[in-house]
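Every protein chain of the complex appears in place save one, which is left out.
Here is chain A:
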């Protein structure tokens, strides 16, 4: 039993919940960039929310299955084909031996998740199967998949045909509004700089990856800001280096940094950074800590409610 990569796509990797608890050693969490989309696919198949899956970025792969297994594709919208038949996101797809799942053009978002009613037959590293792309370990040989890779599967399970309920079908087409709480050094910036940060003039630079989302646009005045003594960076932290163009730390980000932090994307919204393709415009909205926690709680309840709605 295995899945074989016919075409790899731009960056198709094995991901799960990553390796939390290792920030103190310089090792960022890694794992799926959009943990929410991954969880939806896994719950649809009856898996735990962080069950290992494939993360597909921007250009999707073509995959052949050697065994009967159920899969689902969540997250970014691609034109999908099961053999030559068009199929949708967010629904159980029944693969027979020799069947192919093919990704066509990307319609919205940036990263999709191929969840499987099966296990990868691979050894975990530091309790996780996720590929840490920057550090080059985990997953399949520590790297994104290539044409010809054959990933062994085991424990293929049957899952009945079903779809995610309508309220769980995410919209990635509209301009994203990311909620943030003020940064530790927000007061170091001029009022004008802060106002411009919230005015929505930035786009996602093509130099963005799992390490960080770099923003492009009119630089904020930042040359004269005092540098901080290096301290911890969490996913979602928005730093402004001397060139004035903010960088948002992401799932494989550096764990220590020293540029002033203007804002922090709230935990509940960090997963949405995964769905920003190069050139996407984005807006920031400041919220209170209590609101940030409430949004997180609501999203966690959504996931907890899903199994009984299926």
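In the analysis below, a residue touches a chain if its C-beta (ideal position, glycine included) is under 8 Å from a C-beta of that chain, and two chains touch if they have at least 3 such contacts; residues count from 1.
Here is the rule we use: contacts and distances are computed from a predicted model.
Enquirer: Which name from "Electron transfer flavoprotein alpha subunit", "Peroxiredoxin", "5-oxoprolinase subunit PxpB" or "YCII-related domain-containing protein" does UniProt give the chain that's left off?
Expert: Of the names offered in "Electron transfer flavoprotein alpha subunit", "Peroxiredoxin", "5-oxoprolinase subunit PxpB" or "YCII-related domain-containing protein", the absent chain's UniProt record gives "5-oxoprolinase subunit PxpB".
Enquirer: Based on the whole complex, identify which of A:6, A:134 or A:156 touches the chain you can't see.
Expert: Touches the omitted chain: A:134.
Enquirer: Just to verify: which one of A:107, A:155, A:281 or A:297 makes contact with the chain not shown?
Expert: Answer from the full complex: A:297 touches the omitted chain.
Enquirer: Using the touch definition up top, pick the residue from A:1, A:58, A:87 or A:126 that touches the left-out chain.
Expert: A:126
Enquirer: Which candidate, A:5, A:27, A:225 or A:245, sits in contact with the chain we can't see?
Expert: Of the candidates A:5, A:27, A:225 or A:245, A:27 is in touch with the missing chain.
Enquirer: Please output the residues of chain A touching the missing chain, sorted low to high.
Expert: Residues 20-27, 125-126, 132, 134-138, 181, 184, 229-232, 234, 236-237, 254-257, 261, 264-267, 289-290, 292-294, 296-297, 300 of chain A touch the chain absent from view.
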